[in-house]
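Note that one protein chain is taken out, while the other chains of the complex remain in position.
Labels A, B and C are assigned to the chains in the order they are written; within every chain, residues are numbered from 1.
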């Protein structure tokens, strides 16, 4: 199939259409605006709904409503916009509804800046809204992967009846790359949405969409049921890529744009005689703990590289079963680390061993 | 000084008045309503401002405004209300402003229920809003401690120019206990708020309150400055209590209401010949890592007890320098664990060693 | 063509679809809910947009946006909902945009009640929003007329580039009557919407939709241009029906449901030997002043009948060129006057002459 050269935000939008997204509700914020802009033009051509809502809060509640009615529904925003949506997101998770949420991360906290960042790692992976819930969170590193994962994400959301978060940054949102939209993606085993509040039907009981359980026993049972999903995600649905790990001396742990830059770094290092691998989490929730058991014995150090102040480091430490030293290199505020900076950090680690 | 018998929410409200809280902005939600209700009656008597805003979002932005103008300002809410406030909170943190936020936690996710819970541990300690920021978060276990900490929290917020979160649950909010409001609390070394946007002044430059930095270098520097605060919090301002730790066989790790229940559990266990201690985090951010270095060698197991699905467990594992087995017991959905349940769990742990 | 038995609100909804309504934005309020409910089911089948907005204010601003983009757009609400929309309506009128607004009037002021009323006559005919603007306002008395007028109203709105108000009450909204949807309605001479902000086009200048004119001379000219429309409405587009006016002794002036009841009253009066006619305004703005010049010399009294406290009486007095005595009979609060009540009032007027 021919590849199409597209901007990241637009490619993600088209992927959603390909995935059968029925409805999109959003509110403008840089650097994700091309995504809703593209959908505003093209959703109606496919008989789908597009609404630019009054606010981020209105948008996520429209997502809640449409998801409850059984639609395949998406929203996108950028960091502070996601913060505004936290209540809606926890309602959707609490009510057990599928939805796809794209966060094109920018610098923070607060308004911060509009340059690329990964500073919402904890916002994404630790809730942000209230209660014990998690989002299945995917962090693609290329447009092709973003497109493939978005196409699959609607299935994943439906399968788990849980929101799926696509965590990218402004780099991926704004860059152009050739993409194949017809690449096959895994099809999940989906059941009919017999639970949907999709209108008064003669042939079924009333369906109620709700996150309220006033009886503590009911709420405890509900929480334990939700936990089963998260346990299943952790057990069976971790995703990660091990890159150049054979005989690696140092393993970089990086997701999204940062892993992409690290790919260049390890090429440079190879030329300088240092064998460096990459553990690339594709799911940032569930965190790919399995990867750390697979780390070969040649690896003597782990280097976490992020565009934040080290938010993933705790997760690496928690699953660092080989008890390797965990180093960190990060840039913040919208500054994208250059390959050379990572190279230097690796050399510093390797050099430091002899001291 | 004579103690006064008061309901938790009202006692926290009065403590805020005693601390010189200039303004309160909030929106009603169970189980914290008595706090704003009390202030709605009494703030005006002291010439202070009280506004029941149009929404949680409006309330936190009023807090943002008042804090920026140099006022000592407070808001309170309960779990999903805090979720709605995440954008405002990250703006306040990003702009480097002091504010006191009370979260009287209820079950979640979403609307959940109105019974006590600790299910917002990650929401509170990991951001929730976007970007690299943290809230100095205090988790009192009694009304007296809640009152003392709220009185001090306005100083702490001013000292760090950072929001302080008071994390309690419906149990503490709703119970009655005798409280001494005049107990001295630590006074922090505070500077005048020369940064405040408190009106056009002849004798100073224009003050601007802002969380936006469009130049990535500026934003990186801003982030690194914020990090200094968090580093100082972690280094010098951890708070915790070690209870009955001498010769303890098992150490329970519990905060807030749960630690209070655990106090009863260890009394029961003592009668049954099991020596059990409690590590009680008073700050849940910064997490009291120092406590784990102080754990005596007698301790063979750690048992984390929470009213959630184990949200603090990661923090315990991360700072478990003695590499003790970490167990968990939790109830969710508004169910408060009984002392006997914890007793049984401890006995199970101790009994299980021989197997 | 076969007639269909339908509820008023649903018939008006279907009429909008037949008229090529591209988009509907609304918010629920009794007694108009069946109208958006019907559209929520059927607009998508025709590839049209339906959004239940976050609020009345959000809905009217969506109408503003869609109208500005050249769409045929509708909203509906009931009395206090229309009050909330006044700012949006004046913006639409000020920006010279077509839109169809249905007001299914209920009792007021404020929340009032949900029973039928005509108490928004002044709200509808005198602006309500700020500035010198008017809505072309149609007051059908039957479902067939409501359907015919709604079908035509989209043309009228496009012709004048001005909002058209359909003023009905809960009686018409809730009743069932057989309706012919294919009855031909006048087709207006419409031009292409070359002014629409329908996207960046290669072949035309930038179109800007705006109600702001900071230069007073510009704003005066703009106001004078708007006035030309209202003058044209008044000169050429008054609509009314003269019922049984030949040799009438008394002329009832009544619109909408009230004129319908008056039809029964004049039948009863005929049997009692009193010849009574009806002047039925179909447009309440422009007020059908021409009708009053046509009143035959036999008429000695005018009786205004309304479901309000006499809001149309001023208009009747202003255009009462024959200087006839003007009487009033009204019921309020959702009470629909019975035919006998009007009969009695007419008899009282006739009897009173001899005194």
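The working rule: contacts are C-beta pairs under 8 Å (C-beta built on N, C-alpha and C of every residue); 3 or more make two chains touch, one makes a residue touch a chain.
In this text the structure is predicted, and so the values were computed from the model without any measurement.
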item: Shown chains touched by the chain that is not drawn here; value: B, C
item: Among C:37, C:87 or C:341, the residue in touch with the chain that has been omitted; value: C:87
item: Of B:44, B:235 or B:353, the one touching the omitted chain in the full complex; value: B:44
item: Sole residue of C:76, C:115 or C:244 that reaches the chain not shown, by the stated touch rule; value: C:115
item: Touch criterion as defined above, residue of C:3, C:46 or C:126 at the omitted chain; value: C:126
item: Option from C:9, C:207, C:258 or C:308 whose C-beta touches the chain left out; value: C:308
item: Chain C residues touching the omitted chain (full complex); value: 56-57, 79-84, 86-87, 89-95, 105-115, 117, 119-120, 122-123, 126-133, 210-224, 226-227, 308-309, 311, 314, 317-318, 331-335
item: Positions on chain B where the hidden chain makes contact; value: 41, 44, 47, 49, 51, 53-55, 57-58, 61
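What we mean here is this: only the chains that are shown with their structure count from here on.
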item: Category of the chain touch graph - line, ring, star, complete, other; value: line
item: Copy pair chain A, chain B: interface residue numbering same or different (half cut); value: same
item: Chain located farthest away, centre of chain C as origin (C-alpha); value: B
item: Chain closest to the middle [Cα centroid of all protein chains]; value: A
item: Whole-Å gap separating chain A and chain C, where each centre is the average of the chain's CA atoms; value: 51
item: Where chain C touches two or more other chains at once, by residue number; value: none
